[in-house]
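Yeah, one chain of the complex is gone here, protein chain that is, but the others are all in their spots.
So, chain A:
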């Protein structure tokens, strides 16, 4: 599963209320599938994916968190060192939109580092919309982050989430390369990995090596 060579390693966390589709967005993006079988995430789940942004490869270490409020104490331990954050709400669940600000604030409180965020309104496929596009845009503007409406079911705009996030990450990483290494949890491991990436033999994903 080692995805070969990459330029940067970035920790990303996905936040939002329970059932808004966080896990489905990730499975669609990482494994190109959609599972009708919803199973709640208990604690956290983990995925990796290499993102190609122009000439650079960003390895995303994505932490998928449980949305239920009571798990907040457990999931908060993963906030540390996160550089990219995806806030998700459901277009058909007003409450999940109202709670997004709470999630944003929880990040602002727990990390002093500057992060790249994106706001995502999921379930664009559903007819029963409860949150208007303008509302999402307004909120995103308030916190100065990009905004997208997506459908994990129909794989609509899912890649765009990560492309947009990746663009911002790249700009930030190139500008403050040194600072980033402090942000990622295992800076020593990261550089070691960089050098050894070509030797780690993982035939399944050799396509990513360059």
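One rule holds for everything that comes next: a residue touches a chain if its C-beta (ideal position, glycine included) is under 8 Å from a C-beta of that chain, and two chains touch if they have at least 3 such contacts; residues count from 1.
Keep this in mind: contacts and distances are computed from a predicted model.
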Practice item. Pick, from "GTPase activating protein Gyp1", "COP9 signalosome complex subunit 8", "Rab-GAP TBC domain-containing protein" or "Proteasome alpha-type subunits domain-containing protein", the protein name that UniProt gives for the chain of this complex that is not shown. Key: "Rab-GAP TBC domain-containing protein"
**Study point:** Residue, one of A:66, A:104, A:118 or A:131, that touches the chain absent here
**Key:** A:66
Check your understanding: Residue-wise, where is chain A in contact with the chain that is not depicted?
Key -> 1-2, 18-19, 36-48, 61, 66, 68, 70-71, 73-74, 77-78, 93, 95, 185-186, 189, 193, 200, 202
